[in-house]
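With one protein chain held back, the other chains of the complex are shown just where they sit.
First chain written, first letter: the chains are A, B and C, and each begins at residue 1.
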Amino acid sequence: MFGYTMDEVGNIMVMQGFSGLSLFSVLLLMALGLAIIFGQMGVINMAHGEFMMVGAYTAVFMSKLAVKYEMVNSYFVFAIIAAFILAFLIGYLVEYLLIRHLYKRPLDTLLATWGLSLVMQQTFRSSFGAKEVSAELPEWLLGSFKPTADIDIPINGVFVMVLALVVTLGVYFFMFRSRGGLRVRATVQNRVMASAVGINTQKVDRLTFALGCGIAGVSGAAFTTISSTGPTTGSLYIVDSFMVVVFGGAASLMGTIASAFGIAQAQSILQFFMTSSMGKVATLMTIVIILMMRPEGLFASKVRR
Amino acid sequence: MSSSDRRQFIKKASVLVGVSLALGLSMATGSASAADFPTAAVSTTGLAVTDKTVTVGILHSATGTMAISETGSIQAEKLAIAQINEMGGVLGRKIEVVQEDGASDWPTFAEKSKKLLESDKVAAVFGCWTSASRKAALPVFEKDNGLLFYPTFYEGLEQSKNVFYTGQEATQQILAGLDWITKEKKAKTFYLIGSDYIWPRTSMKIARKHIEQHLGGKVVGEEYVALGDTQFGSVINKIKLKKPDVIYAAVVGGSNVAWFKQLNAAGLNSKKQTMLTISVTEDEVLGIGGENLEGFYSAMKYFQTLKNPNNDKFVAEFKKAYGENAVIGDVTQAAYLGPWLWKAAVERAGSFDVDKVVVALPGYEMTTAPEGYVKVDANHHLLSKLRIGKWRKDGQADVVYESGLINPDPFPKGYQ
Amino acid sequence: MKELSDKLLGGRQGAVGLAILALLLFVVFPLCLDLFRLGLLGKYVTYAFVAVSLVLLWGNGGILSLGQGMFFGLGGYCMAMFLKLEASDPVSTKIQTTPGIPDFMDWNQLTELPWFWLPFKSLPLTLVLVLVVPTLLAFIIGYAMFKRRVGGVYFAIITQAIALILSILIIGQQGYTGGVNGITDLKTMLGWDIRTDSAKYILYFVNAGLLIGCMLLARYILTSKFGMLLLAMRDKEERVRFSGYDVSNFKIFIFCVAAMMSGIGGAMFTLQVGFMSPSFVGIVPSIEMVIFAAVGGRMSLIGAVYGTLLVNFGRTMFSETFPELWLFLMGGLFIAVVMFFPDGLAGIYDKYARKFNIAGVTSKYVAKFSKKAAKMIGEKYE
Partner (left out) sequence: MSNTDFVLAIEDLTVSFDGFKAVDALSMYIDKNELRVVIGPNGAGKTTVLDLICGKTKSSSGSIKFNNIELTQLAEHEIVRAGIGRKFQTPSIYENLTVYQNLEVSYPVGRSVWGSLTFKRTQALSEQVNKIAAEVLLTEHLQMEAALLSHGQKQWLEIGMLLMQDPELLMLDEPVAGMSAKERDQTADLLNRICQNRSVLVIEHDMEFVKKIAHKVTVLHQGKILAEGSMEKVQSDEKVIEVYLGH
């Protein structure tokens, strides 16, 4: 076929399948935090990418410490936990100072968080410099698995995939199997009723927002293994994240997962057969056209409005 | 004369010239001073020249996305100006600097150029980094008859009376590098990949013509990624399918970091794959991480590890000024040349007037450049060498090849 | 006639406000600022077109478009294409492989002008296209979205994505568009050199005049029944629909008007700055223009203009003195406006200044001053 042996084509298909899955987990990690904040709470968090960068810079910072104390092989797990905690705390603070005053004005959250993203970018720049930085990665995160001589499975891809799975399961169990999640869902569905039955909705809001930010932090830390860390890197993620969430039907977690999968496969295949930048344009264009025909997203159910 | 003989010769010559130049200068500063060059005589077009000072402009992005790249250039230009002032300035006048921020926004570059030229009346501007910012500012320089020293290696296809290009144009950076890798690595097949904008596309066009028409090689793939895209999975698989002898890369910015990280993770490290890139300098390594670059090649005219007395001194002073951890990339060095070239031209012309300076500079041979000997061509670009650096894990490169002097050719016939 | 003038000026209060703005733009600034600063101001004024369009669309209509930069850019590109063709005559491009086409096309191996460049050989056609191209795109987007009742947040996000697509396309198709460098080195318009000092003055006044014109049009729309319906739709879209109005048509119309105004701004930008690049098409400029409108006051046409001018002057001043602080200030300002002054400068003015009838008092001085100023201008240009 096209002058290649069947073996070669087979190997490429395996690896191409893997890069589709890997892109899927990247998009999913990117979008999960936003799916909670935007999908569940209706807050348009334009600083989402910057919260990811909080995580990324935490990882970079931890790696510097790790190099100093010779813990390069084990620090990354701690870095991810630290990234979660730090982003969670900042998110908590931001909700308290900013977001809670704006719940009735969703478009204004967009503008205010855009302002926030500028401030955060400059903070990164002032504290870590304008240049891109990179985290010292442990040996076990580098290189690739080789199930056969001609197939390479990137370890960092696998790592991101595993992390995406863990975080998704975590979110799922929290939202649908715990009392905390029940409170969140109750508050989202009917704020007045929830507070009437004794749920502290303000607290729930704050924790939900902080949780979304925390997850963004985790994904940011994970992405230091596959891409860059700089003051403005966060802005690269924002459109993709929103596309995934909106395309999935904002309020549905399953929708987010399915849409991340769909977009990842489409982009991965299109970028294989077209040039990369045209593949990206074609993907975005498809999403926009589908959204124009089905504005409620792919996975919203029909209800009396 | 073999290349090593020649290097020897140039080294000796440069030491000699350096010494004599230094002597000459000390004489100038010692006895001459500004009094020998009355202001009315050296500045007839209303530039900001007084009996004691002359004002120049620095115009780079201190904020915004391009600040990452342009910071080094600002530092180098300021260092050069400080050194010149220490030596007594230009025509006995201390250089004063007006620094403007282009804020990574192209119209701002045009507007700040206008301010520097029309309000501040600066005698020269050292600045711009991206082609887009230069293209935006260029009409202003041409209209107001200003003087710009532009440091970045770029796609060529431009030549202006009002601009001197201290970095390499595309053919200088590309042709010799491809020749070397074809010979050294017996490369026959090439895969070209770049960010999707004008510099990579022009560079790849030249590379493709050279490979196909002069080297007898074959281009098996040509790929462009959107600026800022960080997902390379599919691209890497395409490369694996084509199995090129050499990947020839010009990916920039955040994409560049993702490209190297993901390439390594996909098993395409330097043990298995030869890559020659024209978009990685010491500045980029910080973000990419030395471990991801180790063993790959860059084609540049300058690397920080270059061994010559000029460079040793330059690196030492740069680190003294900006800290031990400061790194110096190709563009930073090119930016450092700007003020020195301007000083030389002014002294040759005996005047700050742009029209005279512009005529005086071509033909000038500079022996004190950290990169070694350079000469200003009539087309306002520099004759310079190309080096191939092999990256080490610590983020520095070993220079494994050095070409002869290459003539700049911004409008290459047969490559358009 | 009385009714028409009321509609255009928005009553006495509106007329005074507009008169003060016109006085500033036409008399005070040209007298006080040197040509360099005036050129900057002219550039900011082109952004004000977008801010005014956002007052219509977002402040009054409740439709937040994060893609206004796209229309600004399209208008600008239309104008730039005309100017570029004029600058690429066969004589001045004789070193090219194919003389007579723009330089970037030649570098990209194009040997003839692409078909969509052909209309831009004619100035009248170009002027029409400056208006039509942005409007048409807005119509297509608006028709697709509003007929399906996509609104609010979704509209904002989708317009943002479209702006991103357009900017990737422009950057990627550099043989046709000039790529990331944009269309540069524009010199003359029908032989008239747009870079000379006198041309700068003329363009500035044309620009300011067009802005006032757009504001009058916007004022007319807002004071007509259409304007009342816009407000009504913003607050209770459902009710308007069940009062017998086809809401989507109204939204499409106002989106098209806003796009057209932004396009005019873009074309004037190209003329004054001398180039156009994709950096005006993407997400960041689009959101920044929303910021301008928000700072000035999303409900106030005049406020939005002042907001645009102030934010941009602030940016210029700050980036000259404290570049590091600029983003903090801009971000902080934006948060503060959204949180504490949702109606922006105009809101603050309404709250405090109107108490003291500032407008009434100033209008007297304005009348006096304008007579003097007119005299001065006369003398200056004699």
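We take it that a residue touches a chain if its C-beta (ideal position, glycine included) is under 8 Å from a C-beta of that chain, and two chains touch if they have at least 3 such contacts.
Keep in mind that this is a model prediction, so the values were computed, not measured.
Asks: Who touches the missing chain here, C:Q13, C:T196, C:S243 or C:T321?
Replies: Only one listed residue reaches the unshown chain, and that is C:S243.
Asks: Which chain C residues would touch the chain omitted from the figure, given the whole complex?
Replies: Touching the chain left out of view, chain C contributes residues 3, 220-221, 224-226, 228-229, 231-232, 235-236, 238-247, 249-250, 253.
By definition in this document, only the chains that are shown with their structure count from here on.
Asks: May I ask you to sort the chain touch graph into line, ring, star, complete or other?
Replies: Shape of the chain contacts: complete, all pairs touching.
Asks: Name whichever of A-B and B-C has more C-beta pairs touching across its two chains.
Replies: Of B-C and A-B, it is A-B that has more C-beta pairs in contact.
Asks: Taking the mean of the C-alpha atoms as each chain's centre, how many Å separate chain A from chain B?
Replies: 38
Asks: Which chain A residues sit where two or more other chains touch them?
Replies: Correct list: 125, 277, 280-281.
Asks: What parts of chain C, by residue number, touch at least two of the other chains?
Replies: 168, 172, 324, 327 - these are the residues of chain C that touch more than one other chain.
Asks: In their complex, what parts of chain A are in touch with chain C?
Replies: Going by the criterion above, the answer is residues 42, 44, 46, 98, 101-102, 105-108, 110-112, 114-119, 121-122, 125-126, 235, 239, 242-243, 246, 277-278, 280-281, 284-285, 287-288, 291-293, 295.
Asks: In the complex, go through chain A and note every residue touching chain B.
Replies: Its residues touching chain B are 4, 8, 11-12, 15-16, 18-20, 22-23, 26, 125, 130-137, 142-144, 146, 152, 154-157, 225-233, 236, 267-269, 271-272, 275-277, 279-281.
Asks: What does chain C use to touch chain B in their complex?
Replies: Per the touch definition, chain C meets chain B at residues 34-36, 39-40, 43, 95, 97, 103-104, 106-109, 168, 171-172, 174, 179-182, 184-187, 195, 273-275, 277, 279, 315, 319-320, 323-324, 326-327.
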